[in-house]
Structures are given as structure tokens and as C-alpha cells.
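A short worksheet on the structure shown next.
Coming up: chain A.
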Amino acid sequence: MAEEVKTPAPPPPPQPQPAKTGPSGGPEGEKKPTAEKPAAAESAAPAKPAAPAGKSDVPAKAAAPAKPAVPTPVPWTSPLVEKYRNQYGSGLEALTYLGQNYLSVDRSLIPDILRRLREDEQFDYCVDVTAAHYPKREKQFDVIWILYSFARNERMRVKTQIADGASIASAVSIWPTANWLEREVYDMFGIRFDGHPDLKRILLPDGWKGYPLRKDYGILQQDTEWVQINLGIESGQ
Partner candidate 1 sequence: MSISEKGNPNALANAVSNLDLDTPEKPYLDSNELIINMGPQHPATHGVLRVILKLDGEKVLGTECVIGYLHRGVEKIAENRTYTMFNPYVDRMDYCAAVSNGLGYCEAVEKLMNVEAPARAQYIRVILTELNRIASHQLWLGTHALDIGAMTPLFYTFRDREEILKIFERYCGARLTTHAFRIGGCQYETYAGFEKDVTNFLSFFAPKIDEYEALLTTNRIWLERTKNVGVISAADAIALGVTGPVLRASGVKWDLRKAQPYANYSKFDFEIPIGENGDTYDRYLVRMEEMRQSMRIIEQAVGGIPEGPIMGKVPKVIKPPVGEIYHSIEAPKGELGYFIVSDGSTQPYRLRVRPPSFVNLQALDIMVRGLLIADVVAVIGTIDIVLGEVDR
Partner candidate 2 sequence: MPNFVMSYLGSTVTPGQAGNQFWALMYVLIIFAGVSVAVMAMNWLERKALAHFQIRLGPMRVGPHGLLQPFADALKLMLKEDIIPTEADQFVFWVAPLIGLLASFTVYTVIPFGPSQAVSDMNIGILFMLGVSSLAVLGIVVAGWASNSHYPLIGALRSSAQMVSYEVAMGLAVVSAVLMTSMNASGTGTLSMIGIVQAQQQQGIWFIFKFFPLGFIAFAIFAIAMVAETNRAPFDMAEAESELTAGYHTEYSGLRWSLFMLAEYAAMIAVSSIAVTLWLGGWMRPFPNLLQAPAWEFIFSLFPGLTFAGLAAIAFIGTARMPAQSFFRVQRIGLAVFAALLGFIALLLLVIAVAGRTADTSVAARFREGIDYVYWFVLKVAVFMYLFIWYRATWPRYRFDQLMRIGWKVMLPIALGVLMLTAIVGVIVS
Partner candidate 3 sequence: MNPALNSAAATMNTGMAPVATPWFFYALAGAALISALFVITRRNAVHSALALIVTLLSVAGLYLMLYAPFVAGVQIIVYAGGIMVLFLFVIMLVNVERSSKERQFNRIWPVGLAAACALMALFVSALVKGRALFPERLVKLSEGTNTQDIAKALYGDAGRMGQYTFAFEIASLLLLVAILGAVIMTKKKI
């Protein structure tokens, strides 16, 4: 456990392509939590472009009826964020996109911050653990935790980036529900979770080769060898 804050040298690694572009003026979306939601992203602080990356697509007719306001991530300010920013410094970045808050966190901070989010901030419900694959990036994978707090009626996401072959701390001891969710991420992306009690494939058969949700895995691709052996189908399809 990386108890100590390592203050990674470079500012948080660039957000993946999908994070940011374009002008500002993020509307909050229609999802307005009814409970005491901490000050959300209304005060659009000067857009702090998280990273230059981004393909800067021309937003294809982004369809907001009246104003051509293409949403963009804006910094997320709240007491919670302040607290952690003070502690972890640049290892963490808080943003709001379409009214949804997320933290981009350095990989080394993950176990610590997840635990604290559950124990100190009452994010007691882990909605989902999932991942996304960006093959062109150096750190190929985003791992995403979607959290919810019953007390605050508030949802947030925690994201981190890890490289292919690297592993990340398991959240099973924080939220037991992460068990199967992490297994599915492992099954589909091949991301290993350290400390998971029983990390094995969940949807695919145990002997399957390959991780289907990686971008380099074709949609028609199969583990033909497995199919031939276990199902006795000659073509392997």
C-alpha cells in the first residue's frame, strides 16, 4: 500500500482523448441530485485544460438545441476535492463533465484513495468497476470505479491509467461487490488486480486465450483452439 504520497513528478498524465476539447459552458445535465450535494461545478472556474492531448475533433454538430454549447470538462471544486488535493497534490485531478464528477488519480494512490472515499466520505456503494483500452497510449488502460454515496446521494467516478501488464490494487476488501466486477475486467481486458481473492475468468471459459474487449481483439475473433478442443467444432467458429 502506498500510504505515503509520492507526488509523482509530472502533472497527472494527460487525459485520454475523450476527456476534453472545445469551448466551455458546461451545463450540468438534467441529473440534479436532490440531497445536499456539495457545491458542484457551477462556478466554472477558468477552464484548466487538463492536458493538451485530445484529438480536438470538430464536435460533430453537437446538437444542443439552442446554444451551440458543446460540453467540456470543468474543474470540480468541493470541500471533498480540496481536502484530497491538499493531501495528494498533483496526483489527483478533479473534473466535472456534464454534471458528473470524476477524479483522475495516479495509479499509486488508488488503494488509499478508494479506501478513504468509502470510509471517510461514505461512498459506500461501488456501482461498477470497468476499464477502457487505448492502444495508442503509453499507459494503455483506464480503470474506472463508479461510486455512489447513499448519505450524500452523489455519484462520482475514479479513474486511473495503467500500462499493459501492470496490475492494480484490488478493491474487494473495500467493496466486496468489486469481486465479480474486477473479475470481469480481468476477463475482458487482462488487467490484473492484486489482492483479489479469486482472480479468474468469469464470463469466458477458464482456458480461453485473449481478452476480447481490447481494441486489438477483432469482433469475429475467437479462441479457435479452445472451440475445437472443447466443443468439437472443426472450423473453430
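Observations
The working rule: a contact is a pair of C-beta atoms (placed from the backbone, for glycine too) under 8 Å apart; a residue touches a chain by one contact, two chains touch by 3 or more; residues count from 1.
The candidate set was assembled so that all candidates are chains of the complex that A comes from, given by their letters.
All values reported here derive from a predicted model rather than from experimental measurement.
Within the complex, chain A makes contact with only one of the listed candidates (1, 2 or 3), namely 1.
Listed in rising order, the residues of chain A touching candidate 1 in the complex are 17-22, 27, 29-31, 33-35, 54-55, 57, 59-65, 69-71, 73, 97-98, 100, 124-128, 130, 132-133, 144, 146, 150, 153, 155, 157, 172-177, 179-181, 184, 188, 197-198, 200-205, 212-213, 215, 217, 219.
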